[in-house]
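Heads up, one of the protein chains got dropped from this complex, but the rest are sitting where they should.
And then chain A:
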Amino acid sequence: MLVADPGTAAAWRRFRQEFSDSGPERRREMLRERANQSRTTDLHMIGRAGLGHVGGDMSVLDILTTLFFSVLRVDPEKPDWADRDRFVLSKGHTAGALYATLAAAGFFPTAELDTFAGPLSALNGHPNRVKVPGVETNTGPLGHGLPVSVGMAVAARLSSSSRHVYVVLGDGELQEGSNWEAAMTAGHRHLTNLTAVVDRNRLQQGARTEETNTLDPLDDKFRAFGWDVLEVDGHDHLALYDAFTAPRGERPTCVIANTTKGRGVSFMEDRVEWHHKVPSAEQIVAASAELAR
């Protein structure tokens, strides 16, 4: 099991403090900058490892950054704290994005990122809770995160804890039936302490979601299963923040975050082939330059 990096964790705490003390413009700037740094980190990890899921990583990084740097009640130095909020990355193939985010928050030393996917590394191609602090359950096969999150939300209620469960789902992932079994359970049980975030980039591995197996109208589907639905721009950090922190009603919340696969790197944006293509060294330089702007 990796251990926390106290220095980075302290910087993360200062970030969180400054965020809560700041007005909207500063807040937006802080999260934007942080997310783009993680994008750059992730691109280098993928380049070094020669594998990864770059399109989905770029797509989900604003969601992950907003959660870890402004919303989640967690402590990188106490990953086992019982009343922490729970975060589950159901689309586990974007582990690189999660690792970059966790390391930036101090859950483990950033130097560890250099080992991503290397021999005997804790940082497998899909996240492993047994080795990586901050990972709550092992994902990789799609359609597992929501049922597990429902279990965590039921547990929080049973133990009268105010902790909240956030789970990030891919949109293609929603073709798995297990999601709808869990959605039904969550709706039936009025799990107000559960928020499912759909990374709605409209692409899956081989094609557009709507050309493969139609998901729309996605909002109506979740409503019909007993959920409240919010739809936001998934790259607008403040809109995400508002959706994640808005007072909850009587039902679980689904945040449909409209995103662009490959976001932030012009030649990757909305292009299906970047699902798991590995950028060349020159492409990483070009992409990093775009992200530094």
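The criterion applied here is as follows: contacts are C-beta pairs under 8 Å (C-beta built on N, C-alpha and C of every residue); 3 or more make two chains touch, one makes a residue touch a chain; residues count from 1.
Methods note: contacts and distances are computed from a predicted model.
Asks: Out of "Transketolase family protein", "Xanthine dehydrogenase family protein molybdopterin-binding subunit", "ChsH2 C-terminal OB-fold domain-containing protein" or "Aspartyl/glutamyl-tRNA(Asn/Gln) amidotransferase subunit B", which one is the UniProt protein name for the chain not included here?
Replies: "Transketolase family protein"
Asks: If I consider the whole complex, including the chain that's not displayed, which of A:172, A:187, A:226 or A:262 touches that chain?
Replies: Of these options, the touching residue for the absent chain is A:172.
Asks: Can you say which of A:11, A:51, A:184 or A:238 touches the chain missing from this structure?
Replies: Here the residue in touch with the unshown chain is A:51.
Asks: Could you tell which one of A:82, A:120, A:158 or A:281 touches the chain left off the display?
Replies: A:120
Asks: Among A:37, A:161, A:212 or A:288, which residue is in touch with the absent chain?
Replies: Of the listed residues, the one touching the omitted chain is A:212.
Asks: Could you list which residues of chain A touch the chain missing from the display?
Replies: Contacting residues on chain A, toward the hidden partner: 49, 51, 92, 117-126, 128, 138-143, 172-173, 175-177, 204-207, 209, 212-213.
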